[in-house]
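With one protein chain held back, the other chains of the complex are shown just where they sit.
Letters A and B name the chains as they come in the text, with residue numbers starting at 1 for each one.
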Amino acid sequence: MTLAELKRGQQGIITDVSSVHIPLKLLEMGCLPGNLVELVQVAPFADPMYLNINGTHLAIRKETAIHIIIETAHE
Amino acid sequence: MSKQINVALIGNPNTGKTSVFNALTGLNQKVGNYPGITVEKKEGICKLPRGVKAHIIDLPGTYSLNASSLDENVVIELLLNKNDKDYPDLAVVVSDVENLKRNLLLFTQIKDLKIPTILVINMSDRMAYKGISLDIDYLEQELKTKIALISTRKNKGINELKELITHYKELSTEPCLDASSIDESYFENLRKAFPNQLLYKLWLVITQDVNFGKTDRKTYDAVEDFKTKSKTDLKRLQQKETIKRYQFINETLKKGQTIDLNSAKDLRIKLDRILTHKVWGYLIFGAILLTIFQAIYDWSSIPMDFIDSSFASLSEWTKNTLPEGAFTNLLAEGIISGLGGIVIFIPQIAFLFLFISILEESGYMSRVVFLMDRIMRRFGLSGKSVVPLISGTACAIPAIMATRNIESWKERLITILVTPFTTCSARLPVYLIIIALVIPEGRILGLSYQALTLMLLYLIGFGAAVGSAWILNKILKIKSKSFFVVEMPNYKLPLFKNVALTVLEKTKAFVFGAGKIILAISIVLWFLASYGPGDNFNNADTIVTEQYASENLTEDELHQKIESHKLEHSFIGIAGHAIEPAIRPLGYDWKIGIAIVSSFAAREVFVGTLATIYSVGSDEEETIKNRMAGEVNPILGGPLFNFASGISLLLFYAFAMQCMSTLAVVKKETNSWKWPMYQLVIMSGFAYIVALVAYQVLK
């Protein structure tokens, strides 16, 4: 599944990041395969998304989130 | 004088880098620009033990050395250019104890440039609260550096940091990562071609679009040939580099840092649940804005009244004390009134910057970006456009520079074009005095009508910005990738020292920047109003006395008539009458016309200009406001500043593009005269039409 499908409060592990669509800056902020990601809060229409990636808190738009593949930890 | 140590302060945004800078330099700092570009350059002097001094540069915040904006370019340009006079002897990397992992990425990059580097771990007072403990000795050994564990909030560790800076020569310059591990064969070729160069430095030159100035060009021109890899390949390698760096950092922190999640407390989650809430978040944001405007209005009225009357007395006193003559008049009517027109706005400007810096310092501004992004996108803007639009209420110039972190060019261009609509502090003086004249006093629900009018004007400015953005979004056909990444920093109680320094610095910039212009224009205007060509001016005494000979006027009345006759036929009167036909339909007389024209130097000049024009030839001690209230419409009779002409003026100032400095900055940021010229013509034309309609409907 992609990061865009995560629900508020849910966690997942990043498995793949589409390097064409993701800016380097996001990777440098910790958005790398293997890292834990949690959806902290969403704005109206679930966009942008307020994330906690490995201790770094940041917000990205949904259009970016669909290029980040994750696996939910358990369920 | 012994040589100063050149220190570069580098760090991620939101690490308290500026607090460290303030703690090291105190009031020994100055703010300027890098030559040729409008990136703010902050530098200061720090006194170290044993009489040594350090020259400290606070570089723009960046997440890595892979620059993606003009501000970030400044960092890498300095670090790669050994011939720059500011090239650091020592880099001090500031990190935040709660985000150590991410902050260390930049640290390892700088380390690999073989610059002596100290790692500052700031906000150490939060460690117990967050359950973090660090093995400093281990970290120093693994990262091959010295660590200063400090807290600018509690003022701890600053002296230890100064001690480390003094002994910078003892620092190791060994890199953290072997650059060639990014791509062995590629780097092997590089090594062969440039045996004497640092590989990581070459790698940065290849991947970054940097300007090295003339001196270093030759060395790096040859590197151009090595751009053999495609952009995508380079980007892939940069990713690989990032991953490798994180592997190293993770290894190091695994042993060097322990986080006990059980003892960690998190205020952020609780606050964010409310402040970024779908309903409460917006309500709170609105309430905060409302409070700010009410406060600016109410709190500053007392010091403003005091300043206004003090300057009136000072002018009167000058006239009575100094020997009579032209220069005394210039002092009393031109210079003192002009100065009064500057000083009177200090309270409001200070309050405005106080609030803006508190919002930024506390971390709340990022929440506003998050809340507003979706809404702003409908208008072709980004959530990040909110910051320029809000700081545009102080001044459009820094606001336009603040658009640099907007990733998409189209969103950024639209933000630049519409930001001048927001009500900048230069409009405030004009609004305040006209509101005081034409809007009745009185309150509704505890809010004064006057404060509400002011709030409305801010909303109109904001509405014009958003509305024109919507139109521009439809018209402009620019394809650009839009990325949006915004860090959500921890909430922090703003540091008094940081807020105070910002307020002081911005107020100083207003007084000495705009102030000089206002003063110079006041002098020129006074001259133009006090001298005139031909008989009509020079023989005013005789002409007026003859004209009113039959009317039996008192001496005072006659004197008044002579002075106003003189003013009408002075240089400024003649110029004013020439433009009067264009502005009469808006409800203005020629005096207001002159004030509007001089506003193109700086809007604040409006009030000073009127103060100067009205005070020429007047003997009474009067405040600016009373003088304006006493002006009579020459054609219709009744007060010149009535509801209709007042509203028309307010609207004209709300929409017109009247700031030459802003036009210059827009030219710089968009690299073309096309956009600032569009702004000038369209905004001012629209302002004229709106003011015309308003006056004709209301009169």
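One rule holds for everything that comes next: a residue touches a chain if its C-beta (ideal position, glycine included) is under 8 Å from a C-beta of that chain, and two chains touch if they have at least 3 such contacts.
To be clear about the criterion, contacts and distances are computed from a predicted model.
**Q** Out of "ABC transporter permease subunit", "Ferritin-like domain-containing protein", "NADH dehydrogenase" or "FeoB-associated Cys-rich membrane protein", which one is the UniProt protein name for the chain not included here?
**A** Going by its UniProt entry, the chain not pictured is "FeoB-associated Cys-rich membrane protein".
**Q** For the chain that's been dropped from view, list the shown partners it touches.
**A** The chain that is not shown touches these displayed chains: B.
**Q** Out of B:I45, B:I158, B:I288 or B:L330, point to the residue that touches the absent chain in the complete complex.
**A** Only one of B:I45, B:I158, B:I288 or B:L330 touches the chain omitted from view, namely B:L330.
**Q** Determine which one of B:A287, B:I302, B:A520 or B:L636 touches the chain that has been left out.
**A** B:A520
**Q** So that we can see where the missing chain sits, which residues of chain B does it touch?
**A** Output for chain B: 35-37, 70, 73, 209-211, 213, 323, 325-328, 330, 335, 516-517, 519-521, 523-524, 527, 601, 660, 668, 671.
Convention: only the chains that are shown with their structure count from here on.
**Q** Given the complex with chain A, which residues does chain B contribute to the contact?
**A** For this pair, the touching residues of chain B are 63-64, 66, 68, 98-99, 101-102, 105, 232, 235-236, 238-239, 242-243, 246, 268-269, 272-273, 276, 278, 366, 369-371, 373-374, 383, 407, 482-490.
**Q** Help me check something: in the complex, which residues belonging to chain A touch chain B?
**A** 19-20, 23-30, 32, 40-41, 43-45, 47-48, 50, 54-61, 63-64
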